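Missing here: one protein chain of the complex. Every other protein chain is in place.
Moving on to chain A:
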Amino acid sequence: MALKVLAVDDSLTIRELLRACLTNAGFDVDVAVDGMDGLEKLPEAAPDVVITDINMPRMNGFEFIDALRGGQSPTTVPILVLTTESASELKQKARAAGATGWIVKPFDETRLVSAIRRVASYDA
């Protein structure tokens, strides 16, 4: 079974890029357009790794991570934050919310895939 990734980003371009890269790497990819959508799709997607953007309408990445880590039944699914900012402050904030790691845009395919493999608990 392929590793399952849920990619959350409000930009269609980035979603399509992620989908292409990750499908190419042999992962099963689901996408969501913002945090709210991500939460809705989570049960069905049952991802091994979640990738999320920070700046999104309705529910941003921090709120999304908060919702995943907090709440009634917190999950420890690895979460990678997609960010154009490489500022350490932002990473700390993402970390505080419960992110596992981050990927700085623009990402290249190899790095993206290796970052996912680094945090995935699945030996793919």
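Annotations
Here, contacts are C-beta pairs under 8 Å (C-beta built on N, C-alpha and C of every residue); 3 or more make two chains touch, one makes a residue touch a chain; residues count from 1.
Just so it is clear, contacts and distances are computed from a predicted model.
Among the names given as "ABC transmembrane type-1 domain-containing protein", "Chemotaxis protein CheA", "ABC transporter (ATP-binding protein)" or "Formylmethanofuran dehydrogenase subunit C", UniProt records the absent chain under the name "Chemotaxis protein CheA". Across the interface with the omitted chain, chain A contributes residues 10-14, 16-17, 20-21, 24, 33, 36, 39-40, 42-43, 45-47, 53, 55-59, 63, 67-79, 84-88, 91-92, 95, 98-109, 111, 115, 118-121.
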